[in-house]
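A protein chain is absent from this complex, but the other protein chains hold their places.
Which chain is which? They are A, B and C, in the order written, and residues in each are numbered from 1.
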Amino acid sequence: MRRALATTSPHAEPPLAVVATYRVLFADCDPMRVVYYANYLRLFEIGRAELFRGLGYPFRAYVAQGVYLAVVGVRCHYRRPAHYDDELAIRAGIAELGRARMTVAYAIDRGDERIADGATEHCVVDDAGRPQRLPTAFRAALRAAGLLPAAP
Amino acid sequence: MRRALATTSPHAEPPLAVVATYRVLFADCDPMRVVYYANYLRLFEIGRAELFRGLGYPFRAYVAQGVYLAVVGVRCHYRRPAHYDDELAIRAGIAELGRARMTVAYAIDRGDERIADGATEHCVVDDAGRPQRLPTAFRAALRAAGLLPAAP
Amino acid sequence: MRRALATTSPHAEPPLAVVATYRVLFADCDPMRVVYYANYLRLFEIGRAELFRGLGYPFRAYVAQGVYLAVVGVRCHYRRPAHYDDELAIRAGIAELGRARMTVAYAIDRGDERIADGATEHCVVDDAGRPQRLPTAFRAALRAAGLLPAAP
Partner (left out) sequence: MRRALATTSPHAEPPLAVVATYRVLFADCDPMRVVYYANYLRLFEIGRAELFRGLGYPFRAYVAQGVYLAVVGVRCHYRRPAHYDDELAIRAGIAELGRARMTVAYAIDRGDERIADGATEHCVVDDAGRPQRLPTAFRAALRAAGLLPAAP
């Protein structure tokens, strides 16, 4: 289990560009006065939405076609607590890219401090939940943007 | 990364008792009409709260003393989508227990189907975020309940 | 504005039966260590879902047909704070019933204490958002259950 939650990876860390900033709300915090652990997954959603928007592939266009990026797995490590009204930087990048699967990596920073990091693993599905191949144009856009992870 | 998200573990799987049931709300679902991925972490919270309540260690007593079970890591695998109004069984158990750290494992089922599973890693902290040892009485209660994981 | 938020009403208060109980999570609370104000609207959702389930009209059957109870308005008054792990009783009842509109009233109690109360106003819509009439069978079920508000 500890190994399963480890951050070491056989792959080189992908480049994680700042794709958005986020101001912490009361709504995000819990009685410990820190951001509730599940709410980092909202920040991850913002991260991948803005990463793909920046690549010219906003999810909205896919959703309009009934295509979704289903989440098959997530992990998050909490390094330091974030508090009410903190301004957080959301970093995101592609960590792995397969034929029908993709892993997106994230880091949440407050200034120079790492608050949290993690990853989501996705597969593309249609409206009925059936798996789809990643569009080749999307793969080409990632390559053009230098966002493809190095081959292992 | 794929390895980091893997479900295989060097430790034997802990016993995961059903500790609560949950009825899926509109509030829990997203435009794919399935439970939003972050909301499973709410179900995990219900799982560990009810696991500890069942052991005679409700979190409330600790919170009243300014002691919290901080989350240092989480992972979740999504096996099948859950839908509006589904009745889900929440299973939880202790997967690892150290001096100041603990891993809780979860499974979310709908009837015979596995919907999701995962784990949270915790350390005990005081109101100021300082690490605390796990109370020995708590460890004894786990042992008495047969909930301690087998030594590796 | 104050008048618009007033709880006095030209109509008699409807009977508000306890339809569910709810245990407050960390996820529900904010840094004031009380339930975050938006989360009462989740409790209202539980309230109307269980009210209708109890009448033999679970929303799920409607959702499967592409019919939804859209919310056109909500109000909530916060009487006393609710805290982590509180067990709350959710009360709900029909406050007004028109041809295509309906108002559901709610109260959230902790033992003898009133924590919050409010109401949601709804209209029935189809999958495309077009208004629909309330089914006559539903109206009959409400009347049979003694849940129709007295005529003004």
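A few points about this structure:
Here is the rule we go by: contacts are C-beta pairs under 8 Å (C-beta built on N, C-alpha and C of every residue); 3 or more make two chains touch, one makes a residue touch a chain.
It should be emphasised that the depicted structure is a prediction, and the values quoted were computed from it without experimental measurement.
When the whole complex is considered, the residue among C:Ala38, C:Ala61, C:Ala100 or C:Ala140 that touches the unshown chain is C:Ala38. Seen from chain C, the chain kept out of the figure touches residues 1-11, 31-32, 37-39, 41-42, 45, 63, 68, 70-78, 81, 95-96, 103, 105, 119-121, 129. One chain is missing from the display, and on chain B it is touched by residues 26-27, 29-33, 36, 38, 83-84. By the touch definition given at the top, chain A reaches the unshown chain through residues 23, 25-27, 41-42, 45-46, 49, 58-60, 63, 84-85.
As a convention for this text, only the chains that are shown with their structure count from here on.
Between chain B and chain C, the centres computed from C-alpha atoms are 30 Å apart. The mean-CA centres of chain A and chain C are about 36 angstrom from one another, to the nearest whole unit.
Shared interface positions of chain B, i.e. residues touching 2 or more other chains, are given as 41-42, 45, 63.
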